[in-house]
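A single protein chain has been omitted from the complex, and every remaining protein chain is retained in its original position.
So that you can tell them apart, the chains are marked A and B in the order they are listed, and the count of residues begins at 1 in each.
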Amino acid sequence: MTQTATNPDPERRHWMAVLARAGAAEITDLLAPLPALPAFEHLRPPETGLVMVRGRAGGDGAPFNLGEMTVTRCAVRLGEAVGHAYVAGRDKVQAELAALLDAALQDPARRDALMDSVIAPLAARQQAAREAEARRAAATKVDFLAMQTIR
Amino acid sequence: MSALTPGFADPVLGAQAAFRAVLEAMSRPGRIVTAGSALRPPAPMNQAAAAVLLTLADADTPLAQDAGADAEAWLRFHCGAPLVAPGAASFVLATGAAPALASLVQGSEEEPQNGATLILQVAALVAGEGWRLTGPGIETEHRLRVDGAPEGFLAAWAANRAGFPCGVDVVLCAGDRLAALPRTVSIAES
């Protein structure tokens, strides 16, 4: 743990971010065709609590407490690896799956298969949803040039 | 690093039971209660001390501890408490040489509740003999023998008590047993 504290693995941050945005059912569906993951031990069973969300005055000034959000966390041990999850919302199944996958993904023997068949498809769906929304927003962009041409 | 062990099997019920035990111990100073029997905290932290911290320490309570790297990782994970120097902590876990009571946070006349709680690990607690405890929560006198209390503890305790309402509360922990010394209690040598 001290190791990760000084040197967060960007790939790990990526898969944790993807899992935090994925629904429990989506993850379960992608895991279904894969060989079952071995038994794990709960270091911390899924637990729902709050994180105080902070903003900054003026967007870039001193921090202030905006309000809280619900967050569910879970930690599991899978062999030598400890998997952690902190995900927005109150879905305990999602938090447990995210923690389990965080542990499994730390194992080099499993990583590539799980990245290809679980994380990559989830990330692609999330990216597609973001882009679809951004294209809708773009359709509402005001084109002032049109007015100049009319005049 | 040795393996990180779980906390309470059921965080809510486990913490409620331990809270009840600490409440009982604090309201009846010197009475021995059991807490944390099912826990496997990293050595040298004992079960009772682990149960108290799992129950009372969290992100809002700065914590100081002397139990080494494994205990630090365990407490960081399960309690999420910020780790600070003893003089700045709300909870202080002492498994080795205990810090002087007077060096810990005392609270103020306005906010005496901010006084620190020292979780002091000792070798054994035996009821019915040893120190003579008197004060609120004790009808006449309660006897408690503490094996392995720090040298000069009773003198330091008398000074601590003289500072009431400010001061430090102590929870003595041995194995899965604990007894509390709220700052109101008087202790006389046997």
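Definition applied: contacts are C-beta pairs under 8 Å (C-beta built on N, C-alpha and C of every residue); 3 or more make two chains touch, one makes a residue touch a chain.
We take it that contacts and distances are computed from a predicted model.
Only one chain is not pictured, and the protein name UniProt records for it, out of "Dihydroxyacetone kinase DhaL subunit", "Pyrroloquinoline quinone biosynthesis protein D", "Carbon-phosphorus lyase complex subunit PhnI" or "Nitrate ABC transporter permease", is "Carbon-phosphorus lyase complex subunit PhnI".
Although one chain is not displayed, chain A still touches it through residues 1-2, 4-6, 8, 13, 16-17, 20-21, 47-71, 73, 75, 84, 86-90, 130-142, 144. In the full complex, chain B contacts the hidden chain through residues 58-60, 73, 76-77, 80-82.
The definition used in the following text is that only the chains that are shown with their structure count from here on.
Taking each chain's centre as the mean of its C-alpha atoms, chain A lies 39 Å from chain B.
Residue ranges on chain A touching chain B, taken from their complex, read 1-2, 41-45, 47, 75, 77, 82. Residues 1, 3-7, 10-11, 69, 73, 77-78 of chain B are the ones that touch chain A when the two sit in their complex.
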